[in-house]
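Omission of a single protein chain aside, the complex is shown with its protein chains in their original locations.
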Amino acid sequence: MSPMIRRQIPFVALAIFLVVFALGAPQNVVDIGVYALIYGLAAIGLSLLMGLAGQVSLGHAAFIAVGAYTQALLVSKANLPFIAAAPISVIASMIVALIVGLPLLRLRGHFLALATLGLGIIIGVVVTESEALGSTSGLYGLPSLSFGGRTYDTAQEYFLLLTPVIVIGMWLAVNLVKSRTGRALSAVNDSEVAAECLGVDTFALRLRVFVLSAGYAGLAGVFYAHWLTIVNPSVTHFEVSVKILLMVVLGGLGTVWGALIGAVAVQALDEGLRALLPVIIPGAKGEVQLIGFGVILVLVIILMPGGLAQLWSRVRARFSKPDSTKHGVHEHEISQEEQRELLDKSLGILARTDHEPVGTSILKIEGLTKRYGGVTALDNLSLDITAGEIVALIGPNGAGKTTAFNMITGVLPPTEGSVKLHGKEVAGQLPHVAANLGATRTFQNLQTFKSTTVLGNVKVARHLRSKAGLLRGMVMADRAEERHIETTAQAAVDAMALTALADHPIADLAFGKQRQVEVARALALEPSLLLLDEPMAGLSGAERDSLSWLLRKVKATGVTIVLVEHDVAAVMALADRVAVLDDGKLISLGTPAEVTNDPVVIAAYLGTDDEAEATVEKAAAAHAADSTPEGGTR
Amino acid sequence: MIDLLQLVFAGLAQGAVYGLVALGFVAIFSVREIVNLVQGEYAALAGLTAISAVGAGLPLLVAILVAIPVTIGIAVLLERLTIAPVKKMTPLTSIILTLGVSTAVKALMLLIWGPEAKGLPTFPGSDIVLGGVSIRSQELWVLGVAAVVAYGVIWFYEHTVRGKSLRACAEQPVAARLVGISPRTATVVAFAVAGLVGGVAGVVGSPIYLSSWTSGLTLGLKGFVAATLGGLTSLRVAMLGGLGLGILENLVAGYLSSGYRDAVAFVVLVLVLLFKPHGLAGKSSGVRV
Partner (left out) sequence: MQRSMRLVSFGLAVGLATTLAACSESGSSGSSASGAAASTGDIKIGVVLDITGAGASLGVPERQTIEMLADQVNAAGGVNGRKVKLYIEDNQSTEDGAAKATTKLLTTEKVDILLGASRTGPSLAMRPIAEKAEKPMVSLAANAKIVDGSKWVFKTAQNDKVVLEKMVDDMKAKGITQVAVARDASGFGEGIPEMLAEVGKAAGITVVKVEKFAPDATDFTSQMTNLRASNPQAVLIWGIPPAAGLAQKAYKQLGLNVPVYQSHGIGNQAFLDTAGDTADGLRAPLGRMLVASQLKDDDPQKPVVTKFIADFKAKYNANPSTFAGHAYDGFMIAIEALKKAGTDSAKLRDALEAITKWPGVSGVFSMTPTDHSGLTKDALVMVTVENKAWKVAG
């Protein structure tokens, strides 16, 4: 059976289960089920927001309310049929999300959560104050839902109506997680800076997911309105948002299936606790089931942050056969000849042909300066780098090399100065801007995407070389492109001789190997400018040789390379030009021979710091030895 | 004119309560970078505890002196039970976690004290009329107590070695340890301060604004908005922000419609996040990462 068909099995099973449930379960259980499915729709949306965008909405009820009120208005006041009103209502929710998300998703951390919390309250005030929306009594007397010649006014009928909606909703959401957008956002959650340096526009993608998640909530609102036939301000209440949040947290942060299971669990829990608590605690009245909600939220976060999904995968891991290939990663040795043949082939697949002619300036740095308070990390650096050369940036620790990299790639905004890539200013812009112009990088302290495999890491780098958007990914119209991504990513993996490790979780790999994955990842972007931050650290002698050989090959395809490196011998052998930084200042620039003979350099660096240099290398080697596969989860 | 002054004065008293709650947010955020959504519950808890103590026959002053330490104790206990065990605290988990605690505490208060809002007896004193503006004695108590407590907290955080080292914990844990304060102690102290200001807000406000199991949520949210005005790190701006918010709310209620009162804070919140995400006095560097 093809994997694509296998991927559909759970949805078919879900559809069958839901239909059997609707037909077989007692009426009042189906009734609870209807609510589970309605809130479940909103929970699916919220799980996308939390899992993919890494953001939380504490006012998701607001989006349900917008959908429900719009639907009620359109159906009861404007007499629109259900099928015409529903899309408008969903879009109304999405527009509200767009308005809120546009300014707020640029901010990190708590802000969206608290702003959505505020939004929930504002929407509550607006609907309560609006005469047109029926003030506190709300809009009531909606006609029962009927279309296609059927009236959906019993729990069973409504459940059956919701079944295809929820199955399709799940299917779209799961596809999204596995699509180009899902992959990019999941990478953002692992390492935002690395994902952005590979061209992921975090903000734009997060905004889309946020708007989409509001759409799911709006759809839940539509079905809520038709089922209750009354919409009033209570739908905006904070408790509703908490309930949906609990569904997602309990089901497992960000797993779509978890959200649905969480919805069922929470709805059952809600009913159960309301009945149970007053029995245990006599005299308990009011929303005492909230105690249970609160305690469960806390316990899940402390004991089982992955929710029911985590529990499920643990159970599954216990009962499935131990994977013998997982530990003790030792790829079979291939000869150097084979390896180099493979590389040539891979570069054939990857190499772009549109590089600028050798000698034209592609990176122009002028007066680049970074100050932290009184400390100047980089002082007035100017450098002009031309297409097709390898430039090495060397200097003692703290000389400002990585700071320069960070400002060139947009990771840090400069205090002063300009960085022009292909003539376009990128200083102060986000990293994805530089990536879009063909510049990408690796990191001194590893920035791998820990939740995926080696190949998964590299595939993220194909983000800019593929186009499928949110919608195409959701309806699986991206298969051809996905296959191409697979091929090219595999080529980059092959190029770095990582073929045998392709399907291993990256966290299982040794430090040096992870570093090579970063290089493979950068290559997979098909950059015109490749910035490598200490690519040799943690590599064995043979691996260093082979990396140098590879970089020359890459250079030969027209790629410009800038590298920061401590292995001076390797640098001198590899680089066309060397720039020496000391204490934030550029003290020398020239060919390896010129630099080696520059008295300033000898005084400041090469001459006196030999010992330090040796120490650094020793440390790096020791570090690599420490990072055995078993201990390599860092 | 008299109406305006009347509204402004009532707003000041209300704002002082928001300001105290806001101090609690800053006290914790500047040490642990956690937005503690339980903050409002401390006020509700202190108010209700004091009401029960008065109901049990204790004099008002004694009841207050019981309620505030109880609140501080519970604030610290909840931190030990729920915040301390979490190894990897991200903004997402801290929000969900404190939301969970706040929900549970709220429901527990409902269970113990029932759904009705109750008020402490008014503190001693009599209402006065000043140039046509009616001033309730309790409003003067609120302003006076808030001023003393806010001054105390700001002085502690900004002028004592212990207080300053608390903040250092967030910025440079290693350096802080050298000064002799562990992140653990710092967290406990921060939650104790938060419990104190929340508790004080709860008891001085209770005679006017009443205490109930639900009052913590809105109070907490408004306090949070005031704290955001100070970028969640400035105690002074948070306190002033609370006062300003109280006045603004009353003016909106008086001149527009009282229905919009609760929306004021959040409109302010969204505007601040839009234009000054680091607070009114904040600087704009270091947005990223």
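The first chain written gets the first letter, and so on, giving A and B; residue counts start at 1 in each chain.
Operating definition for what follows: a residue touches a chain if its C-beta (ideal position, glycine included) is under 8 Å from a C-beta of that chain, and two chains touch if they have at least 3 such contacts.
Keep in mind it's a predicted model, so treat the numbers as computed, not measured.
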> Of A:44, A:476 or A:547, which sits in contact with the chain we cannot see?
Replying inline: A:476
> Out of B:106, B:136 or B:278, which is the one that touches the chain we can't see?
Replying inline: B:136
> Among A:160, A:212, A:377 or A:604, which residue is in touch with the absent chain?
Replying inline: A:160
> Of the residues in subunit A, which ones touch the absent chain?
Replying inline: 2, 4-5, 7-8, 11-12, 15-16, 18-19, 22-23, 26-28, 31-32, 35, 128, 135-138, 140-141, 144, 150, 153-157, 160-161, 163-164, 167-168, 171, 224, 227-230, 232, 234, 274, 278, 285-288, 476, 479
>> On subunit B, where is the contact patch with the chain that was removed from view?
In response: 3, 6-7, 10, 14, 115-117, 119, 127, 129, 134, 136, 208-210, 212, 214, 250, 253-254, 257-259, 261-262
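Simple rule for what comes next: only the chains that are shown with their structure count from here on.
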> Quick one: in the complex, what on subunit B touches subunit A?
Replying inline: 35, 82, 85-86, 91-97, 99-108, 110-111, 114-115, 213, 217, 221, 224-225, 228, 257, 259-260, 262-263, 265-267, 269-270, 273-274, 277, 287-289
> Any idea which subunit A residues touch subunit B in the complex?
Replying inline: 50, 54-56, 58, 100, 103-104, 107-111, 113-115, 117-119, 121-122, 125-126, 128-129, 192-193, 238, 242, 245, 249, 253, 281, 284-291, 293-298, 301-302, 305, 413
